[in-house]
Every structure is written in structure tokens, then in C-alpha cells.
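Right, I'll just put the structure down here and ask away after.
Only one protein chain is missing; all other protein chains are in place.
This part shows chain A:
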Amino acid sequence: MAGIAVSTTINGDNIEYLCQPDETLLDVLRDRLGLTGAKEGCGTGDCGACSVILDDRLVCSCLVLGAEAEGRRIETVEGMAHGDQLHTLQQKFLEHAALQCGICTPGFLIAAKDLLAKNPDPTEEEIRFGLAGNLCRCTGYDKIVRAVQDAAIVMKGA
């Protein structure tokens, strides 16, 4: 079946794909491009597990159509590490044990990356509000908040 031809940028690479009009960006990332970092938790924009950055805005990729990505710039969790070198946030999530089952983690990492890009020195309250669109059923959030606080300190010093 023919589809809509889309040309976009994902993690700095020019990517072209065909998708159906009702296919979400999340479906395209996972099922067509093999970028399975973004997860489908709810599929309705409530849980944030599918978070990606679209033209510098944090969005739920389940609430974006694949066709809408034409000419835009997408950042996913796959673009955070450089080779074996983890992003500071990823390193701090490990050090603080800010994950258990891991389903929500890519979404939290991307949301935290967006948060720190816009607010490099957030208060705890700003972190909690900033990450309120990401749900985690394991950690109770405290470890995630600590990891982001610690990452912010390191990233400011860098």
C-alpha cells in the first residue's frame, strides 16, 4: 500500500519514510525505523513514555501523526548518548537507581533533557512540575528527581 512520503531529521540524520495517514509518529519510530526507545504506555498522551523533542518542543509522539514530521527535527532517546559515552542524565539515572522496570525511562530522560535545556538550574519543585507529564509506577519519583538535580549540577559545571 502506498503511503505519504515524509522527509525529516531524526537525531541529526536525514531520514525518509513512507507512512499511512493514521499512523502516529510513535508507530513510525518504533515499527518502521526500529527506534524502539520511545515506548507506548497509554497511547493517549497521559503517560509521557513516548516523549520526543519535535523542533525544540517536548511532545508525546503518540499524539503526533507520522505525516506531520515532514521537514521537522526530531530528537529521541537514541540520540542522547555518543557511542559508549552516556549522556550525563543517563549516567545519573544509573547512579541514583532512578529506574526499575525501565518502561518510563526513555520518556523521563528526554523530558529531563528538554527541561534542563530550558532551565539549567531548576528547583526541586520545577523539576517535579516539569516532569509531571511522565508517569512512573516503580520509583515513587524521588530517585528520578535526585538524578535530575545531580545531572543539572554536573551539566552546569561542564
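To be clear about the criterion, a residue touches a chain if its C-beta (ideal position, glycine included) is under 8 Å from a C-beta of that chain, and two chains touch if they have at least 3 such contacts; residues count from 1.
Here is the rule we use: contacts and distances are computed from a predicted model.
K.L.:
Missing chain, UniProt name, options "Sulfatase", "Glycine--tRNA ligase alpha subunit", "ABC transporter permease" or "Xanthine dehydrogenase family protein subunit M": which is it?
P.N.:
So, among "Sulfatase", "Glycine--tRNA ligase alpha subunit", "ABC transporter permease" or "Xanthine dehydrogenase family protein subunit M", the name matching the hidden chain's UniProt entry is "Xanthine dehydrogenase family protein subunit M".
K.L.:
Would you mind spotting which of A:Ile10, A:Val28 or A:Cys60 touches the chain that isn't drawn?
P.N.:
Residue touching the chain left out of view: A:Cys60.
K.L.:
Looking at A:Thr24, A:Thr88 or A:Thr105, which residue reaches the missing chain?
P.N.:
Hidden-chain contact among the options goes to A:Thr24.
K.L.:
Can you list, in ascending order, the chain A residues touching the missing chain?
P.N.:
Answer for chain A: residues 4, 20-22, 24, 43-45, 48, 51, 54, 57-60, 62-65, 67-68, 70, 111, 114-115, 129-134 touch the chain left out.
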